[in-house]
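Written below as structure tokens is the structure these notes are about.
Here the complex is missing one protein chain, while the rest keep their positions.
Letters A, B and C mark the chains as written, and numbering starts fresh at 1 in each.
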Amino acid sequence: MSKGRLEAFSDGVIAIIITIMVLELKVPHDASLEALKHLVPVFISYILSFIYVGIYWNNHHHMLHATRSVSGAVLWANLHLLFWLSLIPFVTAWMGENHFAKWPVICYGVVLAMNGIAYTILAKTLINLHKENSMLGEAFGNDSKGKLSVGIYAAAIAASFIQPWLGFALYIVVACMWFIPDRRIENKINKEEQR
Amino acid sequence: MSKGRLEAFSDGVIAIIITIMVLELKVPHDASLEALKHLVPVFISYILSFIYVGIYWNNHHHMLHATRSVSGAVLWANLHLLFWLSLIPFVTAWMGENHFAKWPVICYGVVLAMNGIAYTILAKTLINLHKENSMLGEAFGNDSKGKLSVGIYAAAIAASFIQPWLGFALYIVVACMWFIPDRRIENKINKEEQR
Amino acid sequence: MSKGRLEAFSDGVIAIIITIMVLELKVPHDASLEALKHLVPVFISYILSFIYVGIYWNNHHHMLHATRSVSGAVLWANLHLLFWLSLIPFVTAWMGENHFAKWPVICYGVVLAMNGIAYTILAKTLINLHKENSMLGEAFGNDSKGKLSVGIYAAAIAASFIQPWLGFALYIVVACMWFIPDRRIENKINKEEQR
Partner (left out) sequence: MSKGRLEAFSDGVIAIIITIMVLELKVPHDASLEALKHLVPVFISYILSFIYVGIYWNNHHHMLHATRSVSGAVLWANLHLLFWLSLIPFVTAWMGENHFAKWPVICYGVVLAMNGIAYTILAKTLINLHKENSMLGEAFGNDSKGKLSVGIYAAAIAASFIQPWLGFALYIVVACMWFIPDRRIENKINKEEQR
């Protein structure tokens, strides 16, 4: 089964997710600069989520690039990831509108952690399918970066019970960690192609 | 006529349908965990509809994969399916917001049944077009799974008049039945390719 | 310049237009069947607009299929068509919510007429670009069907001043007229390929 439509459908869903978040920047009825100030927390959480969804798209792009074909299990593992990504706009808006209060920050972290887990499941499903082709498996390795991320999310959730801003700061740390696209796969691809 | 744009357009529409449903998860103004509890029924119906739309996308993917070309009739049969799919976000939200009350649950079933019928019409139109190529026809067979689904939807609608939760449970049953992508076509494709 | 991205972008925009219209079917707070009755006019205008946008997508598909390349002028002629298509959700909702009152029905007709004109401009721009390749030009001919449609729109707008339902009936007439995809081009393509 070809991967073309899986990529196209994922691109469509991720494009919509990244764009509808901006709809939560509710247009103020007032034309003053003051009116914009109330939107600052919503805007900050929009930026962070835009970067997160961008990271997922980039990594999804890299991972599928290193893939030859897909199976029924991959389709569902992918839909599972898209499901958790689709909840990002909701928690983003909730967190922004409530000025980074405890529960919204915790839920944001839970959704991020579930996304991380769903991405790992998708990666494992793809690696399983390409047993003979070890490239993706080698590139993914023992996924220390993914495990570390989920660990930091857990720490961030725990920290948010005491001080939500600490949790939020940890989410930024993970985003920075992933900002650079998954070099592991990119390097692997380049090496393979040079052989 | 090539099937590329039909797939691309369907991917776009289905991607939007599956994503805009999340907009019905209205962001609560309150930052308490309590505020999320009110969203639980909306969230449950979101999950079920996400799975249903995912099933349709998967099966659409498989069916078109086994297709060589499309005709004007196929374009309209496909738009007819997309029309009924486009009503899923509406009935999902209505059912969730009214905590699975009688009429919303019934209407949800009616829309699901119409989707099933529209999918069958699309399949028949494609089989008709590929007369010589019996693969799709053989794979689809007498469509016992499709007929059974519409039968269960009918039973669910009837049951909802007495107890809506019974109807809802039957919708879950059908979703489970289809969760595995249409193996019939996948198996057929593999067999053909082995020859 | 290749036509691939023009098709992909148009597919995206048209997919969004056809899908966001359903957002105007506002979910009633009430779970009664009575609550749905208020939505009937909105639903009827949704169906008509869904068919119209479907017709435009089908014909756009056929026209671009008969096209080899695109130019800067084509990109803008296409964006011009997408602009008028993007106004269909607005007039659809206005017409539906006001139960087919005079001004909304008139504006609906104006937007349809502008879409017809924009489609003709796009066709002429494409024909101009493919001078040597007369297929598209021959298939389009003197565009009697397009001219007739704009004529009926004009009549419908005039009739709506007296009786909006008459205008609405004429919009249905034009939709029926175009329901069958642009056979002229399909036939031409088949003939060319047989040669």
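As a working rule, a residue touches a chain if its C-beta (ideal position, glycine included) is under 8 Å from a C-beta of that chain, and two chains touch if they have at least 3 such contacts.
Here the structure is a predicted model, which means the values were calculated and not measured.
*Asks:* Which residue among C:L82, C:L112 or C:A139 touches the omitted chain?
*Replies:* Final answer for the missing-chain contact: C:L82.
*Asks:* Return the single residue from A:V22, A:V40, A:L148 or A:I172 that touches the missing chain.
*Replies:* A:V22
*Asks:* In the complete complex, which positions of chain A touch the hidden chain?
*Replies:* Where chain A meets the chain not shown: residues 7-8, 11-12, 14-16, 18-20, 22-23, 25, 27-33, 36, 47, 50, 54, 57-58, 61, 64-65, 179-181, 183, 186, 189.
*Asks:* Residue by residue, what part of chain C touches the chain that was omitted?
*Replies:* 1-2, 5-6, 8-9, 12-13, 15-17, 20, 23-24, 72, 75-76, 79, 82-83, 86-87, 89-90, 93-94, 97-98, 101-104, 107
We take it that only the chains that are shown with their structure count from here on.
*Asks:* Tell me the rotation angle, 0 to 180 degrees, that brings the C-alpha atoms of chain B onto chain C, to the nearest 5.
*Replies:* 90
*Asks:* Where the CA atoms of chain A average out and where those of chain C average out, how many Å apart are those spots?
*Replies:* Spacing between the chain centres: roughly 37 Å.
*Asks:* Could you say which residues in chain B touch two or more other chains, in rising order?
*Replies:* As it turns out, chain B has residues touching two or more other chains at 8, 12, 15-16, 20, 23.
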